[in-house]
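Can you keep this structure in mind? I'll have questions shortly.
Just one protein chain is left out here, and the rest sit where they should.
After this line comes chain A, so read on.
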Amino acid sequence: MEDIQKFTFSVYTENNIGILNRLSAIFLKRHFNIESMTVSKSEIDDVHRFIFVVNITKSQSDKLIGQLEKQIEVIRAYSHTEDEIIYQETALFKISSKHLYDEDIQSRLKFKRANIVAITPHYFVIEATGLKDEIDNMHDKLKPYGLLQFVRSGRIAISRPKMAISELLKEYS
């Protein structure tokens, strides 16, 4: 049996309605669970970039790339292993203001990329950016204070290898 690994897919698409459905249906058809997803504009005007994180085998990943690229409005799809990308996630924690001066929370904030982004008489909001494990760790530590709300973004990732989308688009048209 092949090993299951974490793959980060970068899918460059046209900016049209419904592409998300079309792409997610490809994962659904193969019974793959999407662990995280982010959509944003990309480095190219009018081209969107989807980032999907999925735990599958290498051969499943190769076939998935084929199916993703087959979609008319997909310009190119790439899959990368963990060592081929630089990636981050962002989280927001909303906590009651009565804990604002707790020492433990203050020490948590020493976490290298955590900031308080809002303070009101009733609550304050901590923003933290990092790897999934770092955010998970922070979540576990802050949970005892009663998280009023918690949210974490999907992974955003930049590949180490070159992805020549602009050149590809020139070649297409």
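The rule is short, and it goes like this: contacts are C-beta pairs under 8 Å (C-beta built on N, C-alpha and C of every residue); 3 or more make two chains touch, one makes a residue touch a chain; residues count from 1.
The rule is simple: contacts and distances are computed from a predicted model.
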Choices "Acetolactate synthase", "SugB_4 protein", "ABC transporter permease" or "FAD-dependent oxidoreductase" - which one is the UniProt name of the chain not shown: "Acetolactate synthase"
Selected from A:Thr38, A:Gln67 or A:Ser159 as touching the chain missing from the view: A:Gln67
Residue among A:Glu14, A:Glu43, A:Glu82 or A:Glu167 that touches the chain left out of view: A:Glu14
Absent chain, residues of chain A that touch it: 13-14, 17-18, 21-22, 25-26, 28-29, 62-63, 66-67, 69-70, 72-75, 169, 172-173
